[in-house]
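A single protein chain has been removed from this complex, and every other one stays in its place.
Now for subunit A:
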């Protein structure tokens, strides 16, 4: 019996192949988009979950009374915690990227140098606590001057030779230190929040000599907060109790920190936060993933709705067949099973094609997301099972409904004439079309709002200029002549005719600050002022000019101020936000005032607020410190004929910093990179909106076909009585356009609410305008009209005699 059903299913699908193709196209599109989004969601969901200790890992953070919080902690807290708080099995500290610099290997004849950014200081048990499988060596970093390399890095340095035991010289802010490789570990997966290519033992920094004067980095110190603290707790440990005990301990260690609270962030909440307001998640909110998943589900539901619409519309053609089968003795159950088989065949083929599409488009999708996704990511967790359940149950529901409608035909009516036939559930199908368009319109509105916000962020006056600014990364190898080399390089570059400005700073806009610190107040401070934090940036005298940052009061820095460095000069420039936070009046009288930061620092200037980082964040209170900086050289220059100019800059760089790799970036690109998430989101939404509209239109097409056929006699009579094509097209289209209007009315408030919530995530944002909704509605109306009118015109121009006779 089933074989028979299957055979008939294939045959009738083939016979109605145009129709089957439209129907399958909708399903294929829906499935493909669904699988892609599911991959993305599965990928983010599974981030960090490869750690065997996943459920027992937490990250520590400080929560301040002010509501501010901080996940950079003083490294000195780590070992004390382990010995004093029960329930903590291990503490692992990570000084992320603190060791970045140049690594060189003596191969006897020559010296191989590589610039490495992702060089972190970690505790000895790092590779034991986290699951990054050790390929060579013992996986321990307990001794000073030991290191571990990722597989890729090891191969880059030593080829396929065992790297364990090799010595590498690391040139970074801590001077030039030799490290011995103890281990090689498997490359960290892309969806790990902890990332490092090179691990250096934290123990090394306990020696003052190996810190090269950077005493802030002392691993036993409690002063500077620059380290991540991860803890491995006992199974079933009470996290809130540990948090309370850690807080007590911290208060004992630092009596002036009575208002701070030590918080624990379990790994479950590290990558994906339970809510939008949850701090420190490394990816985003769970709500975002839920939103993505909802988009995926909606699209697949739209595809099924489409299936229902098209199939029930087509039912008209099959009514006679149903009638005959019933007269011949088919029971309703048998008929239902037969049409379910058809749905099953159609769905299976569509799913298969969708899988092929996914395989074919995977590379493009990955390069667009810059993530390594594949069908394999669905393997983890419940994604396969969930997806399969969803698809099976959806098929049963959609197919079941269609079968039910088909098998409910009264055979008496269907075998005699189509004229009497009414396919039930017209209002249901209208409802389904409204649903499809509600979803489509929400997607369209979301896309418009998203792009408006992106436009806004890109076109917003940043208070500075990033176009035509080239940032060259400064040298890392520290030696006694470094300062002179930097000055020489600067002077030589300034001689190049195409360079208009040059500034040296230790960090750049779009990238970050140098450090953040509290404890800065005006001379007569209010209590609590010392808890407010400031972003510090070390710059030279040309920085403001090079970036076109406006000076509001006073002056910028001068060359003599640089010469002695900020620790000796004791001069600062503030931004307006810092002026406000310090509690000064916003006027010229501020120049010459002294702020307290252990010592007195004189305010020599105030600059207008500018967006140092993206528009996600409020402008932070910033304090600029003068120095001969060499972290980055920013060149303001004409960007025509870039390659020849770049060669000139490169040769000057290599002349002054021999052995240093030359690397650079364009500031506008650095800055744009911050909006990557929004760009990706935007593209995903465009794709979703496009898919939804496309599928919804097919549903509409089905309904229009159905309506045109149902009313063919009416159209014929009207035509004979003198109706023209235009009025007939109107007659049929108007019904559907009404549905779209209803959909717009339903969709607008939903879209408004969702996008309102989304915009709240931006410190600087657009307000939604009526035209965004109107244009989404117009777009939907236009597309719907185009779809329907084709059918309407076809019906309207047909020969009325023919249509009447056929009844």
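We take it that contacts are C-beta pairs under 8 Å (C-beta built on N, C-alpha and C of every residue); 3 or more make two chains touch, one makes a residue touch a chain; residues count from 1.
In the analysis below, contacts and distances are computed from a predicted model.
Considering only "ATP phosphoribosyltransferase", "Quinol oxidase subunit 1", "ABC transporter ATP-binding protein" or "Asp23/Gls24 family envelope stress response protein", the record for the omitted chain gives "ABC transporter ATP-binding protein", by its UniProt protein name.
When the missing chain is restored to the complex, the residue among A:12, A:468 or A:482 that touches it is A:12. The hidden chain makes contact, of the residues A:59, A:93, A:271 or A:326, with A:326. Considering A:55, A:195 or A:334, the position touching the chain not shown turns out to be A:334 (whole complex).
With the whole complex as reference, residues 1, 4, 8, 11-12, 15, 320-321, 323-331, 334, 411-412, 415 of subunit A touch the missing chain.
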